[in-house]
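Only one protein chain is missing; all other protein chains are in place.
Chains: A, B and C, in written order; residue numbering restarts at 1 for each.
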Amino acid sequence: MSRVIRPYGDATGDGMVQVSFTLPIPHDKRAEGAAAQLANRMGIDPALVVHARAMGPDFTFFVVYGRVNHLVELDKVVVVERDFPLLAPKEVNARIKAQLRRPLVVVGACIGTDAHTVGIDAILNIKGFAGEKGLEYYAGFEVHNLGAQVPVPELVAVAGEVRADAVLVSQVVTQRDAHLHNTEEMTAAFREAFPRARRPVLVVGGPRFDESMAEQLGVDRIFGRGTTPAEVASYLVHRIVGEGRR
Amino acid sequence: MSRVIRPYGDATGDGMVQVSFTLPIPHDKRAEGAAAQLANRMGIDPALVVHARAMGPDFTFFVVYGRVNHLVELDKVVVVERDFPLLAPKEVNARIKAQLRRPLVVVGACIGTDAHTVGIDAILNIKGFAGEKGLEYYAGFEVHNLGAQVPVPELVAVAGEVRADAVLVSQVVTQRDAHLHNTEEMTAAFREAFPRARRPVLVVGGPRFDESMAEQLGVDRIFGRGTTPAEVASYLVHRIVGEGRR
Amino acid sequence: MRVALDPVQVARARGLAASAAQPVLAITREHTTVSIERAVLRMAGLEGADAEGIPWVNRLVDAVAEQVGLQHGVALPVWDALAAHRRSGVAGGADPLLTLAQRAAAGSVQFRIPQGRAEGSARTAALRAARGGVRRVDRQRAVRERLLARHPVEHQPWVYLIVATGDIHEDVPQAQAAARGGADVIAVIRSTGQSLLDYVPEGATREGYAGTYATQENFRIMRAALDDVSKELGRYVRLTNYASGLCMPEIATLAGLERLDMMLNDSMYGILFRDINPIRTFTDQHFARQVHARAGIIINTGEDNYLTTADAVDAAHTVTVSQLLNEHFAKQAGLEDWQLGLGHAFEINPDLPDSFRLELAHALLARTLFPDAPLKWMPPTKHMTGDIFRGYLLDAFFNLAGVLTGQGILLVGMMTEAVVTPWLSDRDLALQNVHYVMNAAGRLGEDFTPADDGFIATRARHVLDEAVALLERIDADGLLPAIADGTFGLMKRPADKGRGLDGVVARAEGYCNPVTEVLDEPRPAPRVAGPRP
Partner (left out) sequence: MRVALDPVQVARARGLAASAAQPVLAITREHTTVSIERAVLRMAGLEGADAEGIPWVNRLVDAVAEQVGLQHGVALPVWDALAAHRRSGVAGGADPLLTLAQRAAAGSVQFRIPQGRAEGSARTAALRAARGGVRRVDRQRAVRERLLARHPVEHQPWVYLIVATGDIHEDVPQAQAAARGGADVIAVIRSTGQSLLDYVPEGATREGYAGTYATQENFRIMRAALDDVSKELGRYVRLTNYASGLCMPEIATLAGLERLDMMLNDSMYGILFRDINPIRTFTDQHFARQVHARAGIIINTGEDNYLTTADAVDAAHTVTVSQLLNEHFAKQAGLEDWQLGLGHAFEINPDLPDSFRLELAHALLARTLFPDAPLKWMPPTKHMTGDIFRGYLLDAFFNLAGVLTGQGILLVGMMTEAVVTPWLSDRDLALQNVHYVMNAAGRLGEDFTPADDGFIATRARHVLDEAVALLERIDADGLLPAIADGTFGLMKRPADKGRGLDGVVARAEGYCNPVTEVLDEPRPAPRVAGPRP
């Protein structure tokens, strides 16, 4: 596979893309020119403004097609690859039993004002996700799922009480970067409450996270869209059991 | 109105846009990273890859949302504004009659292998477009509509025979820039066949033309998507009668 | 379009719902809550907040609770104290209630449960104050009726759009743009955290997350903006918000005072999806619905939510059961059929064979069971993905099912459902989708007659049978235990858990709520109705 590629419309290398956006200006020729200018600045040239629609007197919606000049350099793609083996539930349980000699304690929650529990439940509940059972199903895990809208101080307190090995936090609402603010608040609280060596492994997840931002947000790992319970279980084993933590 | 604006998703200045494209690589995490890289290079940051779908083993389709960093500078927007008055059919006829003292001769055609006559017919036929009658309806015009797939030499010959004041050419097929190549071929042929002063006014039209490319293509004017007959009639009067040409 | 149902089975379902609701209604009659008491003060005209943003109604109710408890209601101690103030010459200013609240917050008021003559005059004064508020509500209702007569909305379904920027000043232009694009109803979604706040924030707000705070001032701003655009368009554009969460009774009151037209108000949503205590929720809900009934507000129930956590086919009958319960609770609170925007949703997995026919069956079941209610039809959300094109497609079939089955209120789906709260352009595109479907295929129902023994009718009857079976179980075991068991939306909520329980107070003998007393007085019949079913 070539290391440098371009988008594919209907021929190799044609670089074709589709863009849509709204500009806060009334619809006229100048507005269409403005749309073309923006597309040009995005590297689209020629930019075909194929659709423009006035939305009331103050806004115009555009659809633009065209050839983007940028190259995609596959060598420079930043991606968080799975750097641990994917284990079957049996192996997970066996390794926890053999090496940790006690269940691995996990606390889960939606923090802040987020009430979207379906995602964290998908990872934790027996029912699971995509045909895989959740962590509660594993003999090796002791799961405390605190549910929705858990205040950070409460989460920290419970994590301490149950001596959590890992804390799993879900964040689904992302408007105004709510998920980032909440995560930062959470990591700060854990940093404050636990000495570095005793701090539980911090994991966040949700469909709109950028998995490469873990360090920036102060968590150990981020899981995005479509994560399955086995991935999380395997990661926890790798991170906590495999490294002989505690 | 502010002279510098940004795209509007759901708040002023949020800069949000939507992009979709295909990359010629199999769907995996790296591919999603590649999509994010491309979006970043287009100035979208953060770029949310919200949808990725494998299309067979070799291609992946992406939908990306995010904030684009570019500004739209309204002062720098390039746009071909109508720089002539829009006349009613009566005025058009009156001015041709008064100043030209003979009908203004127009030759129309789809050139090359393009058989899309609906656009040029919309401008020329009596039936017209968007409720406006076409140029054939005007007493002031003598219209020769040659129809589809007219070879350039034939067009040049007819234009000479009927002593055309203007030649109106439609180009709808744009794949591989067919419309640009055909237009260039046409203008070259007219330049060769006519002395500069006697060359008919050359007009091209079609839904995917960039109206600002007239000079580059060697034509006098380009008309795009949604052009109406009255605009064309008014332009011809302005250009040919108004300036007392010939 | 209707499906053939066995009338005996329908009657049985209604009877079971009434019987299952009975014990819960009894409980609500024995309790009050902090929010109901605050609502009484709001109805009496107490507005505003202290320097920290804590509303004066909270300050005053808290002070009363601390000193004498709330078991007699807040009215008697408060109007008793007001009388004492007056007697002792404390400057009441233009707003003696506000002055009282301020002084109470400062710890300078001594409350008591008045007895004898004092009780009588406190009650009378409270009733007068409450009646003033209710009159304001009545006036707003009359204004709505007048505006509706002037700018009528004849068509159906009503097109319902969500606005959710978090900033009331961005919401306004977006709502107006949506109205111009064809929206009949604008709902301003609330910020994520609000339902768990035990107070209603004050003033115009710009800092919500994924929604804008419901405040009296925001209500006013938006209602005024929509009045402007209604006039411009010659079509009355309705405003909706959420009477839910810990402040449900107060928000219902503010909605009546500020002429909101519809309110999301479900008998169990707060329990299931906000983990609010069941007793708190049912008690608050009854009061809130009494106010809605008076205000001529159409409620929207929340059965759609169950299908975001449970499967829309397996749990179809739980929607029906909940609709029947919501209907009964609503009627008990004085709401009429035209005010019952019973909820359901297009949430069947689109990969399931015949998914669209199943949706039609479910939608027709609701339509046939509740012939006079303006059903609220919710779009696909759970199975929406980042594939916005597919999303636009699913929304089209949702719209088609809506117009085919005569839904009254169509909440317009957004192609970006799985991505962001709706953008301005999403709303415009969604409206185009609705309008195409209504215009091109709106009357297709005339050509379409599901056979009595066909797939659709059979499925509808099957769901009804399942609903009756579940109602039998609930009736036998109790509604509260059923909620505790995860019957609805798979959420398990025991009656003794959940938020806001400490705000529930058992009423004492002599409990006085001047607002419900006024609402219980006889009054003339209403004139405005919902979208014709």
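Please note the rule applied: contacts are C-beta pairs under 8 Å (C-beta built on N, C-alpha and C of every residue); 3 or more make two chains touch, one makes a residue touch a chain.
Computed from a predicted structure; not experimentally measured.
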Interface partners of the hidden chain - shown chains only, full complex considered: A, B, C
Omitted-chain contact residue, chosen from C:Gln156, C:Gln285, C:Asn433 or C:Thr487: C:Asn433
Of B:Val79, B:Ala94 or B:Ala148, the residue in touch with the unshown chain: B:Ala148
Footprint left on chain A by the chain that the document does not show: 8-12, 16, 18, 48-51, 53, 63, 65
In chain B, positions touching the absent partner: 20-22, 53, 55-56, 58-59, 61, 112-115, 118, 147-149, 173-176, 178, 207-208
Chain not shown, touching residues in chain C: 350-357, 360, 387-390, 392-394, 396-397, 415, 429, 432-433, 436, 439-441, 443-444, 446-451, 454-456
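By definition in this document, only the chains that are shown with their structure count from here on.
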Whole-Å separation of chain centres (CA-atom averages), chain B against chain C: 53
Approximate Å spacing (C-alpha centroids) for the pair chain A, chain B: 43
Per-residue multi-chain contacts in chain B, two or more chains: 8-9, 12, 16, 18, 48, 50
Sites on chain C at which at least two other chains make contact: 164, 166, 386, 418-421, 423-425
